[in-house]
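Below you will find the structure I want to go over with you.
A single protein chain has been removed from this complex, and every other one stays in its place.
Letters A and B name the chains as they come in the text, with residue numbers starting at 1 for each one.
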Amino acid sequence: MSLLTVEKASFGYSKTRLVLDGASLDISPGDSIGLVGESGSGKTTLLRLLLGLIRPSSGNITFKGAQLDPANAAFMREYRRQVQVVFQDPYSSLDPRQKVFAIVAEPLRSLRIAGDHRQMVTDALVSVGLDANVLDRFPHEFSGGQRQRIAIARAIVSGPSLLLADEAVSALDLSTRIRIVELLKSLSQTMTLVFVSHDLGVVAALCERIVILEKGRIVEAGPTASILANPQHPYTQRLLASVPRMPA
Amino acid sequence: MSLLTIENLSIATSQTTLVSGVNLTIAPGERVGLIGESGSGKSLTAMAATGLLAPGITAKGSVILGDTQVIGASERKLNTLRGRVAAFVFQEPLTALDPLMRVDRQIAEPIQRHAPHRLSRDAVHAAVLKLMHDVALPDPERIARAYPHEISGGQRQRIAIAMALACEPQLLIADEPTTALDVTTQAEILALLDRLVRERNMALLFISHDLPVVATIVDRVVVLRHGEIVEAGPIASVFGAPQHDYTKSLVSAAHAFDAALGGTP
């Protein structure tokens, strides 16, 4: 059974100009999928639909067979627990006036998840490679890579089955980026991952499947290896050819 | 004689040292990459080359651009160097352009400012269109009348490059010029810079955190970390056989993403 299904989802601010046009996507448990596109591809809109932050103008999204309905409070509480997100900019995604404990514990508090929150937060921090003694510090005391680890800890603290990432490594330096990719890769062993990015190299390193979006439409989708080796759509070919390579 | 000679450059605020002991020379027509992560001082070093440091930040050492000592030079003297000897292209074309000025007037500005005598309107317009043609902007007559927000990011960066070319500089300093752009646009802008630098026989100082991008456009790189040079040399040797641990970690990270993409399609 699929975990999350998107059926012909469209979104637009007017009928004539769709930001996302009839996107269909089927995510099975354990998948790691990269949604790849450039600016204006609709990848961020698709992510916001998956997060229930906006509703599709037409089409349908179902989670474990039940319709994703932002107005259904009981459904959304369970959905939020199951589906969490990591954002691009670790400077904007952590409240500068909250300490690490409050930041990471927010899903536990807001979703009224029972248990020893301090222990759960500590466990989450340790599993993203941070010391437990960071609980009482403020975000500005950390580097970009460490902040992104805190953001990932917040996303996994509720024990989600699906982790969404929005350009989650694009704002990081190269040496930090590879470590966060490795962290996400290890997390993807235990949960489903949807990784939205413009960076084919990162997606290729992280995801088993790739979905290519262009101007609001899905133009190609398939296993990473076959798309990289044998891209079918002209846009995919152009995208792949545009990626700068290291000299041999 | 070299075009830019930086010797023992240190840059500091009243509290902290940001760059120290940097040496760098660029000969006419040479292409050099300045690699570093955030906070490495790579942009500061480039800014110091034309005396563009913010107030409160001071540079020590020696920076000779053309035949002028930049450190300690008057603004007036520096203004004759900027644009003509060395010109900048910045990361974010939207903030580098004036949002309230049509594109043609922005390109015209450096042309008029550095012209030896007053140019007629037709001459300026012709020069603007010529520059827009040189940076391969489609439909130059239409784009010339547009405001920066009305054109795409790639087109804006082409405009910024055209402005930098206006005074025919001997050295083009490009500070992360493709970082804010889409991958396909980045490839176009890199190809454009490559062609322009070759055709106009300019020297290029290309600043970036992105190793493969740097590798496509320069011959020689300087790796900065925490304001100090850790390694320098030709691309082939620095990327092929890095000596310093930091460079090794960068190169291996870049290779990891590269390898994930498989062989060149």
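The rule is short, and it goes like this: a residue touches a chain if its C-beta (ideal position, glycine included) is under 8 Å from a C-beta of that chain, and two chains touch if they have at least 3 such contacts.
The criterion applied here is as follows: contacts and distances are computed from a predicted model.
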The complex's invisible chain, by UniProt name, from "Formate hydrogenlyase subunit 4", "Aminomethyltransferase", "ABC transporter permease" or "Multicomponent Na+:H+ antiporter subunit C": "ABC transporter permease"
Sole residue of A:K8, A:R118 or A:H140 that reaches the chain not shown, by the stated touch rule: A:H140
From A:P56, A:P107, A:G201 or A:G216, residue that would touch the chain that is not displayed: A:P107
Residue, one of B:S14, B:S74 or B:S120, that touches the chain absent here: B:S14
Which residue of A:R154, A:R177 or A:R209 touches the chain not shown here: A:R154
Interface with the unshown chain - residue positions in chain A: 51-53, 76-77, 80-81, 83-85, 87-89, 92-98, 102-103, 106-107, 109-111, 129-131, 138, 140-143, 145-146, 151, 154, 158
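In the analysis below, only the chains that are shown with their structure count from here on.
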Inter-centroid spacing, chain B versus chain A (mean Cα positions, whole Å): 34
Contact footprint of chain B on chain A as seen in their complex: 38-39, 144, 173-178, 198-202, 204-205, 225, 228-229, 231, 237-247
Residue ranges of chain B in contact with chain A within the complex: 37-38, 153, 182-187, 190, 209-213, 215-216, 235-236, 239-240, 246, 249-251, 253-258, 260-262, 264-265
